[in-house]
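Then we have chain A:
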Amino acid sequence: MIFLDQIFVNSKKAILNLASAFLPTDAILIVSALISIGAIAAFGPFTMMYLTWFERKLVGRIQNRIGPNRVGIFGLLQPIADGIKMLTKEDIVPAGADKVVHFLAPVVVVIPALLVFSVVPFGRNMVAIDLNIGLLFFLAVSAMTTIAIFMGSWASRNKFSLLGGMRTVAQLVSYEVPMVLAAVPAILASGSLSTVDIVEAQGGWNGLKWFVFTPWGFVGFLMFYLCGVAECNRTPFDIPEAESEIVAGFHTEYSGMKFALWYMAEFMSVFTISALTATLYLGGYQGPWLPSWAWFMIKTYALVFVMMWFRGTLPRLRVDQMMGLAWKFLLPLTLINILVTGLWYFTSGLGLRLGLSIGILLVSSWVLVLFNRPYMPEKRVYEFAE
Partner candidate 1 sequence: MLPILAKLFIYGVLFLSLVAALGVVLLPNIFHAALCLVGTLLGIAALYLALQAEFIAVVQVLLYVGAVMTLVIFAIMLTHRIGDMTIPQTNKQSLPACLALFAFVVLIGGLLLKTDWSILVGTGGSVASVNPPVDTFMLGKALLGEYVFPFEVVSVILIAGLIGAIVVARKD
Partner candidate 2 sequence: MLIPLEHILIFSTLLFAIGVYGVLVRRNVVGILISIELILNSVNVNLIAFSRSNALDPVMGQVFAIFVITLAAVGATVGLAIVLALYRIKRTVYTDEINLLKW
């Protein structure tokens, strides 16, 4: 099992030994970095392509239709067909747009999506860079997508994309705060910001001591995942690119390869958000029997499945509901969750711990739900109509 577990790491070491025969030692460092970068640069777009296929098949099956199955055996070549279509489509730039920013926006949106891969621990010692501020790096880099999306919407000089841009900034900023706070319990429990340490901290009970099995971990997992869904503008929160209301939101004026870049950024952030949620709360690559990277892939793709399952089921939130949920429900609940994590670590005895934390969490979420009663105008009384 160890052999299978470390298969990628050993293969990289083998390549390095091979290269060290004729390269000076400095060059070895560069070669090893290049191998990791190459792996990520290949894995990123590849997983994006097959996530689009996976999503179309899944949402199709939910709606009693089969989904793409004509290109290739089970429609497996459909992403390649989409890619070619995107490449050959004419790239229209609106006359009023300011060219530089219009061209720059898709590039700037893909950079953070790819940067985040460097921090994700794919398997035991299979992380590109083990930054000791890994998680913070992820949050900082995903904050840059707000600027990129806004550049795209402002530069295309189009009412709909400007509307989309305004909604995106409102949504991303207001969901970033609860996201950071939802990640804090995992940091408290593992005592370090580095993603690898967080996963190692969930290693007990031969790989099953995940944070999600503790009450605060479960709440933190739900919060982080919900904010993650909002961060990449996915279904219950896809107000910025709502096809029915504002044509296509911020990427209305993009076609051809630029639109493909927007699409790639969105799907890569779907993957990285699920990967991070799995790392933080579902014990990243920790698991009893299978090799570490297999566990990581199973958990991540399970979370991606749930995100796409949302897309097949849930209707879109109104803007005020979306903002209300972020500020009036998620934020207070994550703060209380941090309090409960602290309590969890400073009280001894399982019964007291469980009772206390579950009690606080249930009461607080019930009170918050009470406070957030949606405003229902009272029914109008028609004196003369009856």
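As a selection rule, all candidates are chains of the complex that A comes from, given by their letters.
We take it that a residue touches a chain if its C-beta (ideal position, glycine included) is under 8 Å from a C-beta of that chain, and two chains touch if they have at least 3 such contacts; residues count from 1.
None of the values given here were measured: they were computed from a predicted structure.
Visitor: Going by the C-beta definition already given, which one of 1 or 2 is in contact with chain A within this complex?
Guide: That would be candidate 1, which touches chain A.
Visitor: Which stretch or stretches of chain A touch candidate 1 in the complex?
Guide: 24, 26-27, 29-30, 98, 100-101, 104, 131-133, 136-137, 139-141, 143-144, 146-147, 150-151, 154, 162, 166, 169, 173, 176, 193
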